[in-house]
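All protein chains but one are shown in place.
Order of writing sets the labels: A and B. Residues in every chain begin at 1.
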Amino acid sequence: MRRNPFVYYGKKALIFLLSVFLLSVTVFYISRLAPGDPLMSYYGERVEKMSVEEKETARGKLGLNEPIYIQYIRWVENAIKGDFGISFKYKQDVMQVIGSRIGSTLILGGTGFVLTFVGALLLGILCAWYEDRWVDRLLCKGGTLLSCIPEFWLSLVLILVFAVTLHLLPGSGAYDVGYKNNVLNRIEHLILPLVIVVLQHLWYYAYMIRNKLLEEIGADYVLLGKSKGLSKRKIMFRHCLRNVLPSYISLMAISVPHVVGGTYIVETVFSYPGIGALSYESARYHDYNLLMVLCMMTGILVIFCNMIGQIINEKLDPRIKATEVVETSEVTEL
Amino acid sequence: MTEKELFTVVGIRPEPPAPKKKVKRLKGFPWISGILLALILLCCLFAELLMTKEPGYLDLQNFNVAPNGEFLFGTDTLGRDIFSGIWYGGRISLTIGFLATLISTLIAVVYGSVSGIAPGWLDALMMRFTEIFLSIPGLLMVLFLQAILGQANVLSLSVVIGVTGWASIAKVVRTEVRQIRNSEYVVASKCMGGKFPHILRKHLAPNFIASIMFMVVMNVRGAIGSESTLSFMGMGLPLEIISWGSMLSLSEKALLTDSWWIIIIPGAFLVTLLMCLTNIGNYLRKSANRKESNL
Partner (left out) sequence: MSEILLDVQHLTHVFRLDKHAVIKAVDDVSFQMKKGEILGLVGESGSGKSTVARCIMNVYKPTGGKILYRDIDIGDKAQLRKHRKMLESLRQIIFQDSTSSLNQRMTVADIIAEPMSIHRMRPARGSLRAEAEFQLSYVGMDASYLDKYPTELSGGQRQRVAIARALSMEPELLVADEPIASLDVSIQAQIINLLRHCNREHGCSILFIAHDLSMVEYLCDRVGVMYRGRLVEIAPTAELYANPRHPYTKALLSAIPIPDPIAERSRKRIDFDEVSFDRDGVLTRIAADHFVLMQEEV
């Protein structure tokens, strides 16, 4: 039984669309049904002084009076046309608000992701290479400690040390006033948040690599390799790493939302103008249109990365394919 | 030879008596972490005996005081005594940690068992959902839920953290249940007439409890961490309810006045607690693995 690639990817695409649809319905309903007044975010303090009729007209103007499913249908209609409504809080087109912020997050999250990916791989290999020697033990202990420190507190301590006490690095914002286009200034502002993002994730993946490598090293084929006289380096890089990499890559694909989208705490602590801080605000102030788009973006990213991870797993790892073949051959034979 | 003789020759040859078991139950137990954790727990439980000041009292004459003889850990920007707050607030942090974990574990055991017993397609669907759930940044989800729910209290915060933290435990429960369900000792038990409650009590539960203990401890750790993060960001407990997180929410102001003790002291307690839990969790994981591979 050979799979038709059109059927294969078609199926995936269909599942993807269905998930996105379900996601949008869920987010829409939950955000609408939750307590809290969206008028607050649009009119701010003025709401309290408005009369009942004024509130009604305001709600009507924003389309908040109709049944939720009609609101939803209208939202989908507009969304297909590329119109996601305006942000109640910023009184701007949602896409504009997001567009002005997304660059910073992508730089922070993207750089963080790449550094984590490479760093974890190197650290993992280092630890596995020196298994149970002092390098490995030190790194393991350090990693465990690091994983126990809440992100926000680490940020605070770093700000306290490097910005407040030592005055070495800036502690907030993406650039100083008047230095908007100065690359160096921006890099300076990026260092501390980036360190936090990387430190937060690095250890988890490095530890995974280490353990998977050690698992491989314990396998019989490594013993065979050793008895054939292969060097440790060859065994590690040619054989063990080759078996570990596919699952690592697919895990990293799944982790994209975690790392790239997980910058909201850092962004908030460092007042870094990115999507993370924005989504936190939109949830807090019931900025429906903005919240909806942000949720959809996160959700789509999550589902998409999950699928990519799955496909990578199926395509890259010959072992998975092999088991499939065995199963089908068994079935046809009997 | 007769039947009887044959039997004595290669029949049930008696086994030598079993060697005495050496009691090595707590091999590798992280004693330092265990004692520290016990100390923190006891101190928080009997906070009233330790507190030198009323933890919520706003001492307007002594705000931002560095640690000294009277205020052992100093006072915060509102003039509250940090030493008293640590023990009093630790109680709230721990309560949330345990309550949230209880909720997560309950959901996880039910969800995992259902998925483990369910037919293939439903199981696949449920696990797919869990995976997607897992890849959403957990704190982000808590943040959204809490933002939508509005002002938090101890219970609502525990519920929100609880309902977002069950997925990884559920996965383990499901794997265990699926594995055990098809194992021969369950088949044997069924043959003997064991009904589902008996199998659940005698076979399923002991097995998955051992393997989720580690995750449950880690879940407590995660919940306490989430509480502090949320409170710090102003989405969790308000300032009046003292917890380690809400004490840290004054940090931004502390940064401006360079009052390191407001940031460092509650944080150090937090990190110590999380570290102790991690070490104990790791010990539990290792001992569960050892038992399984000890063939």
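Note that a contact is a pair of C-beta atoms (placed from the backbone, for glycine too) under 8 Å apart; a residue touches a chain by one contact, two chains touch by 3 or more.
What you see is a predicted model; the values in this text were computed from it and never measured.
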Residue touching the undisplayed chain, where the options are B:Arg128, B:Lys202 or B:Arg285: B:Lys202
Of B:Pro55, B:Gly89 or B:Gly194, the one touching the omitted chain in the full complex: B:Gly194
Subunit B, residues in touch with the chain not shown (by the definition above): 3, 6-7, 10-15, 17-18, 21, 183-185, 187-194, 198, 202-203, 206-207, 210, 291-292, 294-295
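Rule of thumb we're sticking to: only the chains that are shown with their structure count from here on.
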Touching residues on subunit A, where the partner in the complex is subunit B: 19, 30-31, 34-36, 144-145, 147-153, 156-157, 159-160, 164-165, 171, 254-255, 257-258, 261-262, 264-265, 268, 279-280, 283-284, 286, 291, 295, 298-299, 302-303, 305-306
Parts of subunit B lying in touch with subunit A, wherever the complex brings them together: 131-132, 135-137, 139-140, 143-144, 147-150, 221, 225, 228-229, 232-233, 235, 248, 251, 255, 258, 260, 263-264, 267, 270-271, 274-275, 278-279, 282
